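The structure is given below, and queries will be raised subsequently.
One protein chain omitted, others in place.
To keep things simple, chains are lettered A and B as they appear, and every chain counts its residues starting from 1.
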Amino acid sequence: MIFGIPIQALMGQLLLGLINGSFYALLSLGLAVIFGLLRVINFAHGAQYMLGAFAALLLLQSGGISYWVALALSPLIVGIVAAFVERTMLARLYKLDHLYGLLFTFGLALVIEGTFRYFFGASGKPYPAPAALTGVVNLGFMVLPIYRGWVVVASLVICLSVWALIEKTRLGATLRAATENPVLVQNFGINVPLLLTLTYALGAGLAAIAGVLAAPVYQVSPLMGTQIIIVVFAVVVVGGMGSIMGAIVTGYLLGIAEGLTKVFYPEASNIVIFVIMAIVLILRPAGLFGKDV
Amino acid sequence: MAHGAAHSAGAEEGTVQLHPKAPTIRLVIVGLMILGLIFAPWFAYPIFVMKLMCFALFASAFNLLLGYTGLLSFGHAAFFGGAAYFTAHAAKVWGFTPELALLIGMTGAALIGLVIGLIALRRTGIYFTMITLALSQMFFFFCLQSPFTHGEDGIQSVPRGHLFGVIDLGPTMNMYYFVFAVVMLGLLVIWRFVNSPFGMILKSIRENENRAISLGYSVVSYKLGAFVMSAALAGLAGGLKSLVFQSATLTDVSWQMSGEVVLMTLLGGIATLTGPFFGAGIVVTLQNYLATSSFPVTILTGLVFMVCVLIFRRGLIGEFYASKLGQKLGYRTET
């Protein structure tokens, strides 16, 4: 017992918080990657997360394609769609005020969500966890459903890989340089418009991976994206989008904070992240890891 | 140098001779619009026109912020829907007369605006937008859980009451002209505000923030002033709507509502005085029309958003102002 709460319940909520945090981290990472280079707040990020989950569901239902294949295929599909959108439409907006990118992707999110709602209804559909990851392990202090443990580990590995890709590789150096001075990078002979397309596809693909991971945890529903995206916006405001690692760490921290609130003061659990955001803005307007005000 | 010559000729093409009677013609257009609204109940369904006017006021209040300070709020539903709840509660539970209930709603919206504004204005640009969205979503959850809003049911059968305790607003026509008067008053306030010294300073801040700072203006205070003003007027619109429809529900505080008002303004024309009116008209008409069909409103709303941003950024009225005819009549677009 801790503060009158049974340890099993505490650990359970903490795990749930960590799971939510995994999705917040993946999604805010994608937003930060896109924002870093394109200077666009991708409002469609939630819709792309939902698309990822739906792609997995439809692949399973229509072709019997397994979870593992979907984990690779679904981000690829969503990434290609995103690349198409970027090339044909979003790319026209870079010269304008950044607000137009936000408004455009907001419209895009409405279209995607509305379409799926029209064809599949608003209710959630279950997606079974793969056989290899069903069941539980008893850790002594708590019973851990294997799939949930997998989500935490997988998201951590993906987040760290993306961080390493951007901070430690030559491609990442090119991306960072293009963020600083895109014209000079073009003068060196690098195709920056192509880089922008790939970056948007990468960000959307990350959202789709989060969607596939989420499918067995939550139900697959057309509304799953918008519910989470507004929270993720608060996460990136807290973390500041200047830092990739900042986005990841803030995602996990706020997920855990949310889980703990569910234990101690459940009524506030769905607003706690917004409250934290307000407090951070008052104390440290640039965000926890932000350099830009 | 041939290209240079062609170039300067192109620049001259942009200036069109002002029509000699331009100011008169502009007055006549505005007069016709007002007359149209006065006689509208004879041609159109009054409830529909009232709804349209409420949203026109809402969009104008929103545009006061976006058009004249450049701040894009994605949380205006909190003011609109919040005031709807406060007005409905005051009228129904406390038995206040409609004008007092509206005042309560406006005050409440202004207070929420003050709190959200104080926090959101810690950042600028795109962050400001995300913060307003997040905070209004927080307010949504508050409304979802707070007992006085009655959760999913909302506040229903709100009495319209007697204006100043005398005029019964129950009959549709009485209500119609009350709404008409309040909306006109609201628009007049916005018009006065935009052309006041305060509005001029806002414009200079939008054009060159650093210069305004170096001139000694407290930029954040001015922005906050505009934000609270916009919130209060959005609240007036929301309170009015709750009296027209005699209900206040979660729809009015949802993020979709915040998106709708952005769309109305964008569609009509950012930073134009009449644009939001037309934008609201189109959106409300489309919604009414689609309500009877099976085509989902969300998809159309999203498509209109995308098209507006891609190829129609001046909006309807903005395009008219920028056209030859608009310039002949002496209109200027401010974007």
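Everything below uses one rule, namely that a contact is a pair of C-beta atoms (placed from the backbone, for glycine too) under 8 Å apart; a residue touches a chain by one contact, two chains touch by 3 or more.
Here, contacts and distances are computed from a predicted model.
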| item | value |
| --- | --- |
| Undisplayed chain, where the name is taken from the UniProt record, one of "Phospholipase D-like protein", "ABC transporter ATP-binding protein", "Anti-sigma factor antagonist" or "Nitrile hydratase subunit beta" | "ABC transporter ATP-binding protein" |
| Residue in contact with the excluded chain [from A:Ile7, A:Leu76 or A:Ala173] | A:Ala173 |
| Chain not shown, touching residues in chain A | 170, 173-174, 176-177, 179-181, 183-193 |
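The criterion applied here is as follows: only the chains that are shown with their structure count from here on.
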| item | value |
| --- | --- |
| CA centroid of chain A to CA centroid of chain B, Å | 33 |
| Complex contact set, residues of chain B against chain A | 72, 119-120, 122-127, 129-131, 133-135, 137-138, 141-142, 145, 255, 259, 262, 266, 296-299, 301-306, 308-310, 313 |
| Of chain A, residues touching chain B in the complex | 41, 89, 92-93, 96, 98-100, 102-104, 106-115, 117-118, 226, 230-231, 233-234, 236-237, 267, 270-271, 274-275, 277-278, 281-282, 285, 293 |
